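For this view, one protein chain was removed and the others were kept in their places.
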Amino acid sequence: MSDNLLLQVENVTKTFRVQGKKLHAIENVSFALEPGKTLGLVGESGSGKSTLGRLVLRLLDSDQGRILFNGTDISKIKKKDLRALRRDMQIIFQDPSASLNPRMTVGDAIEDAMEIHQIGTKAARQARVSELLQRVGLPDEVKYAYPHELSGGQLQRVGIARALSLNPKLIICDEPVSALDVSVQVQVIQLLRDLQKEYNLTYIFISHNLAVVEYLSDEIAVLYLGEVVEQAPADELFRNPSHPYTQVLLNSILKIPERPEQRQEMLSIQGEVPSPLNPPKGCPFHPRCAFAMETCRTIKPEQRTVSEGHFAACHLVDQAAGGLHR
Amino acid sequence: MGEPLLSIDNLHVKFARSEDEVYAVNGVSFSINENETLGIVGESGSGKSVTLMSSIGLLKENGTITAGTANFQGRDLLKMHRKQLEDIRGRDIGVIFQDPMTSLNPVMRIGDQIMEAMLTHHYAGRREAYDRTLQLMHEIGIPDPKTRFRSYPHEFSGGMRQRIMIAIALACEPQLLIADEPTTALDVTVQMQILALLQDLRRQRGMSVVMVTHDFGVATNFCDKIIVMYGGRIMEVAETDHFIRETAHPYSIGLKRSIIEIGHKGKEILPIPGATAAITEEPAGCPFAPRCTYASARCLQEVPELRPFGTDHQIACHHAEEVVSLVR
Partner (left out) sequence: MASTAAAARTELAVKKKSKNRSPLYQGWKRFKRHRLAVIGLVWVSLFFIAGVIGPWVAPYDYRVGDFLAINQGPSLKHIFGTDNVGHDMFSQILYSVRSALIIALGATLVSFVIGIVLGLWAGLRGGIADVIIMRAVDFMMTLPGFLFALILVILLGRGYWSLILAIGIPGWAGYARLVRSLVLGMRNGEMVEAATALGASQAHIARRYMLPNVVGSMGVALAFGIPGDLVQIAGLSIFGMGLQPPIPSFGNMIAQASDNILGFPWLLYFPAGIFALTLLSFLFVADGLQEAFSPKGGN
């Protein structure tokens, strides 16, 4: 089975030092991903979801654990080999205007990716730029434009084209539509979905927006204070959310009602995400959990199996399943 | 019901840019009654925020109000001097913004900032203001008000800062609260908390709330009445229940359909083609026409006026009837 995995993340941990204190950004996270699939990472601010994405690409070095990409442990390889390996793993950022060089035309920005890896001749690269722009739905003239001349949606398409130019196997999408207007969000998401089918891309899709994550993902991991509190196939997670935090998250989403009777009352939810500099003992969610018991305050829950492929890190896993869930 | 609390009539706002002018608000009229929650929904560039901010004198420097009135308690806010407006703002009209950090003073204790709101408007004396501040902090859910009185903004989380902004805005018991994307920068669970708080405070005090938001989910669940704006014009106005039952404007319909929600996996979603663009010429037709699948030649030439469409429902579309029958 493990031959068929593109990515295996095993017990990865990352700590930052902030003002002399330890900040546990990611604690003991593991997951695996098959080619052509999408893993969604959901969480609120401070959950460590973006850090996790950067650890997978080794834009940050992890403290512990292994990250196997196509069987190679990328946390061990030399910087030079890593640069070559980057062809296969790319990232799309939330704010494309910050990730592009303001003094480089869009065409040059895309071409630069290929130039770095010495792919093709200048003419071939330029032909490829045109092809990519067309593929992401931008007219050819865009290549002469500077980033400040394009709208957010167009820039995000440029970011996608640049990532695609290297024919990567894995793309990390870090909140790629959060900064875009609603009507443009769908356009970009559908583009990402179509490209995945066409090139058999593997995605890690990071977002705070559960609905968007659900739409694109095969598997979803819910993060809270640097830990995976629940992980399951997408449909299973929404059918049977088993961690109290996942349930709170789902209940916080305001859906557009289809009938007036479906309008939601505003719920009272206790507490806020604690500072990762000073995380609670025991279960990280217990101060906000409606079902917290004495054990939750002292003992950190292990991942428990809810059903095949569905895990939740909660002492109450069997009882809570039916509890809050509507 | 009597007189509306605030009524804006035929508001026009323009912005000067380096080479051209942007027609940001083009003839917007609406009113808000006492004890009502109104949601103004739209994407960036729709003019939703500019409409409200310009009516209370918070227009950016390069903007000009070219026409219109904004009557609040029988007086036109747009004709007032800066001083008079400052007096009303914070006393009769409270305002909260998306990013509380930009409106809070970083080097002033938060208790003093809440107190100051009352002192500058001569709402209460020092002693009374102090007691009311502690009371307010308790009401908005800040634990241990006496100690937290002396904390500075950076010691609070984003959600707590927004609570403090709400306390400042409500310090003088305003009849109207204007909230500009108050939960956009917050996490979903915190958003829910802030909305719950706003709803409670509104009900207790019987004040009115105008909320500007890009989030249809927030607007349709939180507000009694909804205004949908596009290109500086109102596209649709309706009581929320009517709006949910029968969204009638092609833009509102398109937007509602293009929002990805839980349970949409596997469904094909039809995006509205194109994106919003700044309006740089005197608008001739419906601003949405270039992106509208139902647009006719008439839509490009003749601006559709807001007209009644059923009860408690108004719409600015030449073809609303046909659209609605097609959508059904």
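Going in written order, the chains are labelled A and B, and every chain counts its residues from 1.
Definition applied: a contact is a pair of C-beta atoms (placed from the backbone, for glycine too) under 8 Å apart; a residue touches a chain by one contact, two chains touch by 3 or more.
Source: prediction; values computed, not measured.
Asks: I'm checking contacts with the chain that's been left out. Which of A:142, A:173 or A:256 qualifies?
Replies: Selected residue, touching the omitted chain: A:142.
Asks: Of A:26, A:39, A:74 or A:91, which residue touches the hidden chain?
Replies: A:91
Asks: In the complete assembly, which of A:21, A:76 or A:117 touches the absent chain?
Replies: Looking across A:21, A:76 or A:117, the contact with the absent chain belongs to A:117.
Asks: Identify the residue among B:70, B:169, B:275 or B:324 that touches the chain left out of the display.
Replies: In the full complex, the listed residue that touches the missing chain is B:275.
Asks: List the chain B residues touching the unshown chain?
Replies: 17-19, 271, 273-275, 277, 290-291
Asks: To test your reading of the contact rule: which positions on chain A touch the chain that is missing from view?
Replies: Residue positions of chain A that touch the missing chain: 54, 57, 59, 83-87, 90-91, 93, 95, 98-104, 112-113, 116-117, 134, 136-139, 141-142, 144-146, 148-151, 153-154, 157, 162, 166, 184, 187, 190-191, 194.
Note that in this section only the chains that are shown with their structure count from here on.
Asks: Touching chain A in the complex: which residues of chain B?
Replies: Listed in rising order, the residues are 43-44, 157-160, 187-193, 195-196, 199, 214-218, 220-222, 240-241, 244-245, 254-256, 258-265, 269, 271-272, 275-276.
Asks: Using the touch definition from the top, list the residues of chain A that touch chain B in their complex.
Replies: 44-45, 151, 153, 181-187, 189-190, 208-212, 214-215, 234-235, 238, 248-260, 263-264, 266-269, 272-273
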